[in-house]
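Have a look at the structure that comes next, please.
Note that one protein chain of the assembly has been removed; the remaining protein chains are unaltered in position.
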Amino acid sequence: MISLTTDFGVADGYVGIVKGVILSIAPAVRLVDLSHQVPPQDVRRAAFLLDAAAPFFPPDTVHLAVVDPGVGTARRAVVLRTPQGLFVGPDNGLFTCVLAEVLEWEMVELANPAYRLPQLGATFHGRDLFAPAAAHLASGVPLAAFGPPVSEPCRFSLPCLQVEADRVLGEVLYADHFGNLITSVGRLHWQGDDLALSPAFRPAGETRRIAVDALRLQCAGHVIQRVCRTYGEVGIGDLLALVGSMGFLEIAVRQGSAEQTLGVRPGERVEIEL
Amino acid sequence: MISLTTDFGVADGYVGIVKGVILSIAPAVRLVDLSHQVPPQDVRRAAFLLDAAAPFFPPDTVHLAVVDPGVGTARRAVVLRTPQGLFVGPDNGLFTCVLAEVLEWEMVELANPAYRLPQLGATFHGRDLFAPAAAHLASGVPLAAFGPPVSEPCRFSLPCLQVEADRVLGEVLYADHFGNLITSVGRLHWQGDDLALSPAFRPAGETRRIAVDALRLQCAGHVIQRVCRTYGEVGIGDLLALVGSMGFLEIAVRQGSAEQTLGVRPGERVEIEL
Partner (left out) sequence: MISLTTDFGVADGYVGIVKGVILSIAPAVRLVDLSHQVPPQDVRRAAFLLDAAAPFFPPDTVHLAVVDPGVGTARRAVVLRTPQGLFVGPDNGLFTCVLAEVLEWEMVELANPAYRLPQLGATFHGRDLFAPAAAHLASGVPLAAFGPPVSEPCRFSLPCLQVEADRVLGEVLYADHFGNLITSVGRLHWQGDDLALSPAFRPAGETRRIAVDALRLQCAGHVIQRVCRTYGEVGIGDLLALVGSMGFLEIAVRQGSAEQTLGVRPGERVEIEL
């Protein structure tokens, strides 16, 4: 199986062409679109998405990811193998979040011309370079055949998350399709009536318990006093905080858009007094 | 085969994750997207869509539908079996239109924890509950294994359609991608030069003949005098009425948008004097 994540949009046929190339090489492979609406060249957004989605796919899935502002420049093209799946894409930080959650991984550079299209252009490596590599990888070509090992992959700085004695500081990561604001405060899961916070992207981090009824969350001048379990606990149009499907704290408006209500952008500070 | 209908959009990877879960359980199943652009939480729109699409799929297709404003609350999760296919989703009215068109059906609640993901969260039942159920159903698990029967499914009131001696009253259901206004006046089909109207969602309804050249359709102050067979019968930019692909009367503008021209919204009254 190959999943696809790009910023190509779906209007121009670029994704279809990538799939044509894959299926020409590996006719029996299953293809699943993860997203082609990553905001143009938003490597961080794609990195979060890959990390959130990979655990729900079989561990031998090849995740093809092409968000590639540096296409045609000297940035490396790579394959990454982790216990959560295989990843193919540019080495520009795309795999930062996946790498932060695993203890073992192996990366090689896509250097072997046998696993490219014959004509490698400078503007569409999704088609000429990454699609053939993903197809060959899904067909069983071993990692080492693609090229030499990469020991220091490119990584961006992880989103802010400070867990202190009496407060937690985080930031808004992005707004989803519903206008829910996904924050860096995670991963959270319920333990009875409390929340357990095990900082994401820090495999060795300590778990912290949070009493959900005795907190004060502030973001962009708005205050929320507790964390709900479901949208239904507040009135339609009311602001609430809850644990989102990926285990991150979300700020939402029931049957509305928190993004519009708060008017905030990625990077906005979120502070929780405990 | 499993079809998918949601209001998740395609940017955030939620649909891809649902597919990852399905294919982890049922690797050989075929997946077909019906729509992921149902307006957020618009259960009625999804209900029309399921009813319109199901007849064009093999009758053993599993239609997975997740438009779920009440996720995490007490609303039931169900599987529905009809002669037109199997349906999986929340019991919030989503299956109103499908139920209105069949004489026999069977519904059970998704109560058996064996057919869920181990961790059932409160915000993403599409992933944790409905996707596994659809995958197991498509793999041959019998209906009764999922849970106890449901005898009174949730239904919303059907859209307005009054057929009187000298007029038909209906309403605008929604505007499609082309700006065509789909109305509740249906199902219609041509019989020679007349239209036969067999009210939708009323299996026992009487058929009524309509002479298409002697009518007067009014909507939002605009008047249309006849029903065309094709867009080509009027000039570019002109308003027309015709029988849409689902058998409902549509108000359209040739190579334009009736939604913009008339400026109306779902629920707008449509009156036809015969």
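As written, the chains take the letters A and B, and residue 1 is the first residue of each chain.
Basically, a contact is a pair of C-beta atoms (placed from the backbone, for glycine too) under 8 Å apart; a residue touches a chain by one contact, two chains touch by 3 or more.
Every value quoted in this text rests on a predicted model; they were computed, and no experiment measured them.
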Can you work out which residue in A:G13, A:P113 or A:P149 touches the chain that's missing from view? A:G13
Spell out, residue by residue, where the missing chain touches chain A. 8-17, 19-21, 23-24, 27, 31, 40-41, 69-73, 119, 121-124, 127
The missing chain sits against chain B at residues 1, 3, 5, 10, 30, 32-38, 49, 52-53, 56-58, 61, 176-178, 189, 229-232, 242-245, 250, 255
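Simple rule for what comes next: only the chains that are shown with their structure count from here on.
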Determine the centre-to-centre distance between chain A and chain B, using the mean Cα coordinates as centres, and give it in whole Å. 33
